[in-house]
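Have a look at the structure below, then the notes.
One protein chain is absent from this view; the other protein chains keep their places.
Labels run A, B and C following the written order; every chain starts at residue 1.
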Amino acid sequence: MSVPLRATLPPRRFRISVTGAIGLALVVFWLAVTAVGPMLAPYPPGRIVGTDVLGPMTHAFPLGTDYLGRDMLSRILVGGRYTISIAFVATFLACFSACTLALAAAVKGGWVDAVLSRLLDALISIPSLLFGLVVVAALGSSIPILVLTAAVIYMPGAYRTARALAVNVNAMDFVRVAQARGEGAWYVMRAEIMPNMVLPVLTDFGLRFVFVVLLLSGLSFLGLGVQPPDADLGSLVRENLQGLVFGAPAVIMPAAAIASITIGVNLLIDNLPTRRVSRER
Amino acid sequence: MNADRPLVEVDALRVLARDDSGQERRIVDDVSFSIGAGEVVALIGESGSGKTTIALSLLGYARAGCRIAGGGIRVGATDVRALSAAGLTGLRGRQVSYIAQSAAAAFNPSQRIMPQVIESAMIHRLMPRRAAEAKARGLFRALALPNPDRIGARFPHQVSGGQLQRLLAAMALITDPELVIMDEPTTALDVTTQIEVLRAFKAVAREKGTTTLYVSHDLAVVAQIADRIVVLRDGAVQEIGHTGPLLAAPRHAYTQELLAAAAPAVRMAPPVARTGERPPLLRVAGLTAGYGGANAAGMPVLPVLRDIDFVIQPGSVLGVVGESGCGKSTLARVIAGLLPAARGSVSLDGEALPAKLQDRSREQLRRVQIVFQMADTALNPAHEVDRILARPLVFYHGLRGGALRRRIAALLEMVQLPARLGRHKPGELSGGQKQRVNLARALAAEPSLILCDEVTSALDTVVGAAILDLLAGLRRELDLSFMFISHDLSTVRAFCDEVMILYAGQRVEFGQRRALLDRPMHPYSDLLVSSIPELRTGWLDGISAAHLAEASGGIAAHAIELPCAFYNRCAVRVEGVCNLQKPPLRPLAKGAEILCHRTEQELLAAQSPQPAAVLVH
Amino acid sequence: MTDPRQRRLSGPVAEAAALLRRGATRREAIAWFAGAGMAAATAGGILTRAGSALADTPKRGGHIRVAGFSSSTADTVDPAKQTLSTDYARCNMFYNGLTTLDGALNPQLALAESIDNDKATVWTIKLRQGVQFHDGKPLTSADVVYSLTRLKDPKVGSSARPLAAQMQDIKATGPNEVQITLGAPNADLPVVLGTFHFLIIKDGTTDFKTAVGTGAFKCKEFTPGVRSVAVRNENYWKPGQPYLDEIEFFGIPDDNARVNALLSGDIQLAGGIDPRSTRQVQAADGFAVFETKSGNYTDLVIRLDDAPTNNADFVMAMKYLQDREQMRTAIFRGYAVLGNDQPVDPTNRFYCADIPQRAFDLDKAKFHFQKSGIGSTAVPVYASSAASSSPDMAVLMQDAAQKIGLTLDIKRVPADGYWSNYWMKQPVGFGNINPRPSADILFSLFFKSDAPWNESGWKNEKFDQLLLAARAETDVAKRKQMYCDMQGLVRDQSGIGIPLFISMLDAHATSLKGLRPIPLGGMMGYNFAENVWLES
Partner (left out) sequence: MNSLVLRLIATRVAVSLLTLLIVSAIVFGATELLPGDVAQAVLGQGATPDAVTALRQAMHLDQPAWLRYVSWLHGLLTGNPGLSLVNHLPVAGLIGGRLPNSLVLAAITTAFSVPLALAIGITTAVWRGSLYDRIASTLTVSAVSVPEFLVATLAVLIFAVNLHWLPALSSRSGVHGLFGLVRVYAMPVVTLSFVVIAQMARMTRAALVNTLGSSYVEMALLKGARPWRIVLRHALPNALGPIVNAVALSLSFLLGGVIIVETIFNYPGLAKLMVDAVATRDMPLVQSCAMLFCLAYLLLVMLADLAAILSNPRLRYR
């Protein structure tokens, strides 16, 4: 038998590429903002501190002022925490529950798979807008409900991806070995299959994270969102949209913040030091 | 061109590969050899010897992560290393063509065969499409492919593996290249199929005078086809010589080692006491199994095994032999409980095992362990070796803490692995190491019976031999029983006490190991045994016509449902009997049972005695 | 997504309805009418069109595209079922009422040639001669009877039904004469007839896929939620009008999109723009902001009928927490007039300038807050874009409250369903009240103890007595004093905080001429169509 050579360049172990490092830096930066940002805010995010609305960058207001004359830097620092923590938790919930269901569908197969797949197909096909409206109307608005809504909206999509992965891993012999050992379904799902789909699930997580960040401003528009005076980054862009004409930092800065968060997360995930799942054949 | 000058010259070739840590290391180092026009040269070596890398470098190609770093490669008048990207596309498929190991993977599954076969002729604009197709049909004929006029219209999945391999040869030959590279072209094939493919290759090469570089790990195969042999190890040439002398009198120690591994020694346990007071460990009776749910008669829609009976005595090893698709892996899965049988019973120490996994007790599960063929897929790539071994210890024996660690260390020692490997993941281990971990995991359960499914098939001969040694040692030390599944008769012969031969889901022969050595045999067993290439030149050319006809027959459709599954290929079949009546179970004087209408005498008359050279016993 | 600014304009109709429901006596009604400065109507004299002091001479021809702030499948050209300002604007193109309201909200005759009454109970209306519907049928009393009677039908589901129900009998007394008998006297009937729902349709009309009226424009196309195209009615009864040949009217719910459509030249008039967009409009060449000062206000509503907000000190603290000046500049860019926690705006003749303006005063707020004993309990404040700008106002108050140690927990809820689910149902919230024609109507609808929309649940006997007395009082000076007292009572005792009166803002191309404010709403009280022209 000949030496099996990998078809792709092997990644360097414990080393991260330049793009990955950029991603890591962005993510670390935003995690720091999430952790301590609001403490660094020079002004309360709800206070009108400038006489100029949608004002330019000045010494007093490094990122300008918003449509009411509030300090944008403070608002972004606070909004960043909301956006990141809500989007992260919601995406995590979506991906986690999707993986759990997908694993159950793959391992149990048969009617469990059929029922889950049909139900989630039905759920994914319902416009998220209608879903959001119904949730707001029926359950009211709070951060936990916001997180759950975003999670439920993106869960079926994540399920589709995760199920395909889980079915592939489930076909591997080591799963048969575990089953022949007498392991229960939960162990097989958790310990045998899950570790082998972490990476592609993370990639899916990255893109879904972007969608959730953007969904927040949409849901906030429906009245399901972060409560004033605070606002998530998407809503900051939206509420200052009038400033776009003047190129006001109040609209450009939060948009740049969203872009840097999402790009950072995706760069990092795409450049994670990968582990070979199996030798190439 | 100078007539004395060889067609191909490789001079001081050096290929580098980047490993996981980003370091470059030499995988081919200072390799030089030449191939004369019309000559067949074999590159032989084990995994990691660099033989495929060298072969590919003749096409100016290095796989991703590798690069040709130095040396000269000349094919005909072309300096391969000096070629531009466009020059390389002109070389590939035109001057030098390539036959890959797995034809099934080398064919594009979404295209019909003909356009793929003539693709290089089209790319290089050598001839009009019609002419190319006509030429391809000619090659199909020359390669003894069935239905040469229509096989091109089929899709790859509609054609058998042996046929695909020959179609791949046609693909390589369509442009009349100066050099053909065959990379392990028969390794993935069953032995009976290998014969016809090898013969077809050889016939065409001889007829066309094709210059060939034949890459293989199998000395016996190479002996049939090569004029000269280049022995490689770790990317360096060990020995170059003409085939006959090299096989007869290997000079280099490594070549000698290879030759020794090709004819494995028998690893016999002390004969099992057959006093009869111990009941059989495993009894399988009337077993029928398959896939796709049950039909109205309670039979599986896709039956794989039919009416299998056998026993395994405590401490003995049963070899299960057969070609791909005969149901031997399914048998292991049924015994392990992964696939519930449709009919029949499996009992362990006289106690019936429930068909379904869920119904078996943990103790029952513990006593029967299965070891899969592909250690790659059988070991969870996400877990470290320690964790893989710890799980059955915790699960079955409830070990914790220091006891657990000590037991893991003991297991690693038992399979002769260094303890530090415990912290590695399977992806970082070699094939042999992985297979040892695979075994150690089964041993961790302290089972009574281990089902070994082709555990050496994916390994190099030398590595596989070491695994066999390990198994034999374990068997002695631990009083284990094995069911040893293999398509490779020589390993079975070397390790097993009893042998069962399956054909299309039917047990055609069952007996002591001698059953594989002593005549007469079931006609299929005979075909199987005599199809193993012998380590001498001229074996291939000496195969009888009858043998060849049987070898190229191919398994009949729905063979398992026929009274005798082998009927359509059998040289000694009785029309009107074999195709209508179920053959009787016939005990033979050598102590085996066969499923055949022919009597022992009839069979003995039909079978030629085996050449003594192979008989190691 | 639902347009945040979408709100149900009930208009004068509803409050007049409430007035009648309450059972105004003839005397009361007449007094109210007189108070509104419309004594001439009781004399039955001919009302004349207000002379317009127009600098420019109208030009004929041209077509414009106009965008309102909403658009939905609920768009209708059935006058009885109008709910949104876009409906009003559209119906005013196709239909006429018997009267119309002018820039001072006085009724002027339209399809009516004369209106006479007997004790404000039996009203005789003579119709203008020679008026034709768009299909050529002449206007007759049957059309008027049908249009008005229809409003009373519960199956029609008009929000003007309660009001129309007071017209006990509507009958034709001749081909051009209609007699309306009211259940109780109401001198205000000419005003009522000039409001949006009382436009006249053709007798027997049940299908409103298109509009056939007597209006200045004919309906060429109408697709609910998409657009309508109005083309000039050559036979319009007002000589010389309309000026335009065609008006395409549709809704652009997105504020920015509406302004951008105007600035890119796609439309010539954008209705209801955000104060924040005025800078962009003014910065652009050839565009102008059209401001209509009105009594429109967004108010802080504190329910007085339940704990914990039935606490006078808490209410007072909240009133002092309104930084009116900052709201005016930051939220409304100056397009608002300071309010004084009472609903009568400075343009109203009964506005009481003597009451001292309540200022933003943290010290007083703190004093009252500490006295209230609310302590550190967070007080939820419901805000919604349905009550325009209320989330921003809430944010400003929250910040101020924080400085005195009061925690306001803002609950921003969807505009969708706000009026039925949150308004007047939460202890602290916001409302939005559209312009009303008179102080009496405002007080009667929103502040009297038994008012249908007594937002804060305020009950004050003295106020109720004053309100009834003022309605009956004919001495203007005395009456003014009464209204002054009432304004003072509301300011100091009700649970309502009115920081500002908000101007209605539209934006238009400067080539569009003839826009004059009518405080009933933006876009000339939604009756711009027949009054504007394009300058070439």
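In this section, a residue touches a chain if its C-beta (ideal position, glycine included) is under 8 Å from a C-beta of that chain, and two chains touch if they have at least 3 such contacts.
Values in this document were obtained by computation on a predicted structure and should not be read as measured data.
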{"item": "Touching partners, among the displayed chains, of the absent chain", "value": "A, B, C"}
{"item": "Contact partner of the left-out chain, one of A:24, A:167, A:244 or A:272", "value": "A:244"}
{"item": "Interface with the unshown chain - residue positions in chain A", "value": "7-9, 19, 118-119, 121-131, 133-134, 137-138, 157, 160, 206-207, 210-211, 213-214, 217-218, 234, 237-238, 241, 244-245, 251, 255, 258-259, 261-263, 266-267, 270, 280"}
{"item": "Residues of chain C in contact with the chain not shown", "value": "1-2, 6-8, 10, 14, 67, 71-76, 81, 83, 154-155, 157, 159, 161-162, 208-209, 223-227, 250-254, 256-257, 260-261, 263-267, 284, 416-417, 419-421, 423, 452-453"}
{"item": "Chain not shown, touching residues in chain B", "value": "56, 59, 61, 63, 88-94, 97-98, 100, 102, 105-111, 119-120, 123-124, 154-155, 157-158, 171"}
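FYI, only the chains that are shown with their structure count from here on.
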{"item": "Where chain B and chain C are represented by their mean Cα positions, the distance between them in whole Å", "value": "89"}
{"item": "Averaged-CA centre spacing for the pair chain C and chain A, given as whole angstrom", "value": "46"}
{"item": "Shared-contact residues (touching 2 or more other chains) in chain A", "value": "none"}
{"item": "Touching two or more other chains - residue numbers and ranges from chain C", "value": "none"}
{"item": "Residues on chain C engaged by chain A in the complex (per definition of touch)", "value": "1-2, 256, 274, 276-277, 279-280, 283, 326, 329-331, 333, 383-384, 391-392, 394-396, 398-399, 402, 409-417"}
{"item": "List of chain B residues in touch with chain A within their complex", "value": "17-22, 27, 46-53, 63-66, 101, 183-184, 187, 215, 217, 333, 336-338, 357, 360, 362, 365-366, 369-370, 372, 374, 376-383, 391-392, 395-396, 425, 427, 441, 445, 458-460"}
{"item": "Chain A residues touching chain C - in the complex, by the definition given at the top", "value": "44, 46-48, 51, 53, 67-69, 129, 133, 136-137, 140-141, 218, 221-225, 227-229, 241-242, 244-246"}
